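With one protein chain withheld, the remaining protein chains of the complex are depicted in position.
Coming up: chain A.
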Amino acid sequence: MTPLDYLLEPLQYDFMVRALVTTVFAAVVCAVLSCWLVLLGWSLMGDAVSHAVLPGVVIAYILGAPFALGAVVFGFLAVALIGVVRDTSRVKEDAAIGIVFTTLFAFGLVLVSVTPSQTDLNHIIFGNILGVSATDLIQIGVLAAVALVVLVLKRRDLTLYAFDPIHAHAIGLSPRRLGALLLGMLALTAVVALQVVGVILVVAMLIIPGATAYLLTDRSGRMLVIAPVVSAVCSVLGIYLSYWLDAASGGLVVVVQGVAFALVYLFSPRHGVLGRHLTASRRRAAAVG
């Protein structure tokens, strides 16, 4: 078997092609969003919203409504509840987040257990990338495209919001509206990604690519290119590995992303733990030589 066979053999199966295309969609849109989540310090919020959409998705399934609608409603509901608990009691924000999202997630699990369905709703929890149908693919593609277009068109405003919300306010923009936009996109993106890796691991795709890119560049514009490229490559690699190792695809997608982060953490020329020293000593050698 030549190396090319390793690449081509899985592509004989339609389900593998659909899996790869879906994964790339999800990886790209998650990675773009993750840049702002990492810069804003919203990782915990990303975790919370991506879990809290579960009951929304199940209720949407029961009512025959679009999954995205249910997800967005419950995404905002979760953020509102977190705000209420934090602001009107002596409970601090991290505890408020922990209480609200686990409760909503648990409620989602209860709904899953009592909802009769042809498609196994457990797939929402652990992801079912190999079982993506052509209809699923279209739905995911549309959602990913909408989220991606909005994020890319509004990228400068979102970066301003993350960097200096007071200046945004001072020039007449609404930081609150920009924050809400980001949350809405977070809920949409969670729906896209949960097909791939499941609700539990969505947060990995929403944090790791942005954090990896953040260690590689000092330019937000470049982060928005590096994060999706790294994420897409890692995700495709994860899917291939799952085919050849016959192991969990969602799990492998995240493991590969984590390994990529670890390599960058160590060897990034400017911000890597070892890379910093290597760059410095190479400079010294060049100066001496």
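Structure notes:
In the analysis below, contacts are C-beta pairs under 8 Å (C-beta built on N, C-alpha and C of every residue); 3 or more make two chains touch, one makes a residue touch a chain; residues count from 1.
Just so it is clear, contacts and distances are computed from a predicted model.
The unshown chain of the complex is recorded in UniProt as "Metal ABC transporter ATP-binding protein", chosen from "Response regulator", "Alpha-ketoacid dehydrogenase subunit beta", "ABC transmembrane type-1 domain-containing protein" or "Metal ABC transporter ATP-binding protein".
Here the missing chain is touched by one residue of A:160, A:186 or A:230, and it is A:160.
With the whole complex as reference, residues 39, 153-157, 159-160, 162-164, 166-173, 214, 217-220, 222-223 of chain A touch the missing chain.
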